[in-house]
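Note that one protein chain of the assembly has been removed; the remaining protein chains are unaltered in position.
For chain A:
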Amino acid sequence: MKIIRTFMAAAAVFAVSAFIAPSFAAEDPGPAAYSQALKGKRVMLIPMAMGFDLAQGWAHFLKKEVDAWGGTFETRDPNWVVDAGAQAITDAISSDTRPDVLIIHSPDLNSYAKLMKKAQAAGTYVLLVDNPANFPADAFVGSDWDRLGQLEAEAAIKGCGPNSSKKLGLVQGDQANSSSLYQYAGIMKVLEKNPDFKVVAKPDSNWDATTSRNVTTTMLQQNPDICAIIDFWDGDATGAAAAIRDAKLEGKVFLVTTGGGEKTADCDKLQDGTYGAVVMTDLARQSGDMNAIIKFLLQSGQPAGTSKTYIYTLEKATTKADLKPDSCWDLKALQAEAAAK
């Protein structure tokens, strides 16, 4: 009897465990693998400076995700000084808490190439953001600046219209930054297809608003019938806008620029007519791309420096006519959200 009872109890236990077993099988193995691959990993962002809208936006969206999967997110602020950026990368590579992913916003095509190679050799994945460089990073996330220049030129041609003077002015950034060089190349490609449109002047602003104002003043002085100006960055296009305002050519000169899509920098200025069109980066999506590739690389198991991916952000020229409430993101709101935590 005793044996039968024991046997039945064993059968019952077996039956119950048989019922439980399928629920074990339903456990998704993904989250555990995900968590194991990502937990405790370090991500560091080294932009050209932390003090401007794009960098602050990236940092916000990256931090949110990295915190969520249990990693550590840090930033360094070289404050536009190339040497300080190089120092930050060097320190990051050699520190005990070497980051697993380094996101670099390169100031020009070549400065950080050696350091980035060193970082990869040490086992750190290197992501380039926004500005391309002559270096095969694990991934580039940012604008296709050539395409962006084409969009700007198309917007300028549209802004001028077929019955205009067809004279364009460019305010370039400098002659070292890839974003400036490729933007120029893109603009020129469109103008080749529209040979009746001519660039009458193409000074550099060196990314400085006062310089942009001075060169634009001269440009408008020499060519008062310019129908559109393309300034290569919204950070200094306020200067070109001031020159147009001072020359009393508001509404006559169509100002095109590009920026990070921040509300006060771009959308408000489209709304009040300062800018005619802005090719805006969809910052949330760009940051999302970065987050996705970081998660992929950290789980992939492939050594740093073995992949080479380009993830271009979808760009679009926005004008006042197609401005929507969600066209821009609001830095103040992000800061308030961060402060509330």
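Methods note: a residue touches a chain if its C-beta (ideal position, glycine included) is under 8 Å from a C-beta of that chain, and two chains touch if they have at least 3 such contacts; residues count from 1.
To be clear about the criterion, contacts and distances are computed from a predicted model.
One subunit of the complex is not drawn; among "TonB-dependent receptor plug", "Pyruvate dehydrogenase E1 component subunit alpha", "Putative RNA polymerase, sigma-24 subunit, ECF subfamily" or "ABC transporter permease", its UniProt record names it "ABC transporter permease".
Only one of the listed residues, A:Leu62, A:Ile93, A:Ala137 or A:Ala242, touches the absent chain: A:Ala242. Residue A:Leu331 is the one among A:Val43, A:Leu115, A:Cys160 or A:Leu331 that touches the chain missing from this view. Among A:Ala37, A:Val81 or A:Ala113, only A:Val81 touches the chain left out of the display.
Within the complete assembly, residues 49, 51-53, 56, 79-81, 174-175, 201-204, 206-210, 213-215, 217-219, 221-222, 235, 238-239, 242, 245-246, 264-265, 331, 335 of chain A touch the chain that is not shown.
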